[in-house]
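Every protein chain except one is present and positioned as in the full complex.
Note that the chains are named A and B in the order they appear, and that numbering of residues resets to 1 at the start of each chain.
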């Protein structure tokens, strides 16, 4: 069954419509990739699901009920793009993680939980006392993931979490995302502009164009045999191997 | 640590020292000099300065110097009280929009914006009418009058912090609004608030002096500095120090607050940044390479290029001896991670690096002319302006927002090709058409902000085409763009090269882009070229462990989904602390003691490829261990 489902969701700011009646399901234990260009409404979808963007019409349901927006129970969590903005510079790693915990724990139990969460994202427990300024971009994104996990979420929304990272570090975070799904059975909406990254982590992929989902299906199918014109354009635009037709256009003179 | 940073600067020292003196006088003044200030000497009315009365006496023969010292307490207390009123009200009003509903919040913000438009003195006078003449009324008036400005500042700061993702994350985690305000927002705006409160206290002190001076503030028999000045002004002809003495006290106290605020600001890193960097004596660069001659037939030939950024502790050697050439019409890519020195290399080649960053090279020959040699700057400018095109990373910020696009292009032809304004504009329109901008006449008259990102980048390429470029240096030209737009821009670059025969130096972190576009690739790590090879061989025939890991770490459309991505353990090298030996050794699965001790030279193969590695081409261990990244 689907854990998180968008039902005909629209988001409008003034006269500007960002999302136009979008429907999408994230099933249990599934990673759904959401691709599209800047301005297509990718981030707005995630932000709407956690109440950061106002839903003009439609519904966002979690297990058939509206996503809770009050109280300590927050089963939908989000990880953001910019590792330098996602952690409070004045809070230690441990404090940031503890803040997101659902239950109030005693000091001992809290520290144990922080250590457990840090271990999940392959960070040493001794990092709990560090301020974010002592961490690299990749390490910050791991802490942000640990903070999201601290809320014991059913769904995690990952909004371009590797875009701001250096290439040598990006791979480690992507591996982590795959490990987490395998080991914890997490459901995830993985937003990225990078098709190759989405291909690597997602089972299903939705293509968003100008506020509408133009194609949805298993990743291999959508990327291997795209049906929508826009998806084809998007795939054709990717640089790299396998795009020999275009490589030719770029190198014609040689 | 921070305190010492504040105190060690001359400004901080002067500020805190002065503030300590002022506060001491304010606390103990009335106790120490109170009696002396009240002694009426009928024999010495309105006396001038003397050994006994340093700045004379007033109309009752009281010692003015003592009175100035005693007045410190009232002056400072009133100033601090008014500042406190402003600050508390300001923080409440400034933070309220975050807590209350959207509509009420907007109303508060709008109200504050209306009030801020009225200058402080006017508000002070308004409130002075309501609260009446006197010290308490004046304190309230000055306090209330200062609140809107504080509220606005506070609101701006809160708004800036609220946009940070950690606030969103806290909200998503179910942290209440008030808790978010107290735990996340206030601590992060405290520093600028403290700075502003300190400076505001100085300003308030002056305002108060002004009010009392006008007779609207402190009333007799009480006296503050303003009141003393008012009393002294009448006798300024005969007895100037009576008015100037308290004035000097006001200025010193005001300075104490201002300098302290400045010192805080400097310590917190707020406010003015003049990019203060010490200039270093030229570092003795280790020249391992034999001085290479410029490569014949190359449009660009770079020999042992070094770029050094002077740092507080030790200079950062961002580019450490880079040698390469770009042949006529060739496309050369430079790949590397942030901090590898690839962008600085591009900027150095384009001669766009300014003091205090230092650029040195054995030779830097572009189109047959050594750019390091100097020569006639005017003619050099002309030639570079028309034959070297540069495309930067961020098209959103690379055009001047104050000018229309057409004239920004036309400038090149006006100043380097001697075209008239009209002819240059016509050429700009033509060039915009050449880079496939529709309705170029209309677009040329628009401002950059009316262009989309992709259009701006095309216009930037069009700017390079105003002359006849022999080399286009493109520094991450598509990083900020969407894939489909990236494709268009890359195709445009290819087309331009086909039409003009220009060579291309393409800087990118994206291996795929470079392999698609370029003939040859230079791989940079920690300020050095570690490998050079044909772009077609990058994925299959790379010999340096770093190049191979870089290629494997980035997923592409053919990556094996059943295996984890290759990971480069550790972090990129900090350019300020480059280790001995091979800079990549700490992250390299093949490294041994020799790698850590001896830096491998960049050696050429018979085919012309180059690699700098003791273990070049050796097989990598099958399992790549994942370490904290």
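Here, contacts are C-beta pairs under 8 Å (C-beta built on N, C-alpha and C of every residue); 3 or more make two chains touch, one makes a residue touch a chain.
Just so we're on the same page, contacts and distances are computed from a predicted model.
Enquirer: Looking at UniProt, which of "Quinol oxidase subunit 1", "Ferredoxin", "PadR family transcriptional regulator" or "Peptide ABC transporter permease" names the chain we cannot see?
Expert: "Peptide ABC transporter permease"
Enquirer: Please identify which of the visible chains the hidden chain touches across the whole complex.
Expert: Hidden chain contacts in the full assembly come out as B.
Enquirer: Among B:299, B:412 or B:612, which residue is in contact with the omitted chain in the full complex?
Expert: B:412
Enquirer: Consider the whole complex, including the chain that is not shown, and state which of B:125, B:372 or B:536 touches that chain.
Expert: Counting the whole complex, the residue in contact with the absent chain is B:125.
Enquirer: Per the definition of touch given earlier, which of B:106, B:177 or B:403 contacts the omitted chain?
Expert: Spelled out, the listed residue whose C-beta touches the missing chain is B:403.
Enquirer: Using the touch definition up top, pick the residue from B:99, B:214, B:367 or B:620 that touches the left-out chain.
Expert: Only one listed residue reaches the unshown chain, and that is B:214.
Enquirer: Hey, which of B:251, B:367, B:536 or B:620 is the one touching the hidden chain?
Expert: For the chain that is not drawn, the touching residue is B:251.
Enquirer: From the listed residues B:154, B:390 or B:583, report the one that touches the chain absent from this view.
Expert: The one listed residue touching the chain not shown is B:390.
Enquirer: List every residue of chain B that touches the chain not included in the displayed model.
Expert: Against the left-out chain, chain B lists 110-111, 114-115, 117-122, 125-126, 128-130, 132-133, 202, 206-207, 209-210, 213-216, 229, 233, 236-237, 240, 243-244, 247, 250-251, 254-255, 258-259, 262, 271-279, 350, 352, 354-356, 381-382, 384-385, 390, 392, 394, 397-404, 406-407, 410-412, 415-416, 421-422, 425, 439, 442, 444-447, 449-450, 460, 463.
Throughout what follows, only the chains that are shown with their structure count from here on.
Enquirer: Nearest whole angstrom, what separates the Cα centre of chain A from the Cα centre of chain B?
Expert: 30
Enquirer: Per the contact definition, I'd like the list of chain A residues that touch chain B in the complex.
Expert: Touch list, chain A to chain B: 37-38, 50-52, 70-74, 76-78, 80-82, 85-91, 96, 99-100, 102, 122-124, 136, 138-139, 144, 147-148, 150-151, 166-175, 178, 193-197, 199-200, 223, 233-243, 246-247, 249-254.
Enquirer: Taking the touch rule as given, give the residues of chain B at its contact with chain A in the complex, in rising order.
Expert: Residues in contact with chain A: 164-166, 168-175, 183-184, 187-188, 329, 331, 337-338, 482-487, 490-491, 494, 497-498, 509-513, 515-517, 519, 539, 549-550, 553-559, 561, 564-568, 571-572, 626, 628-629.
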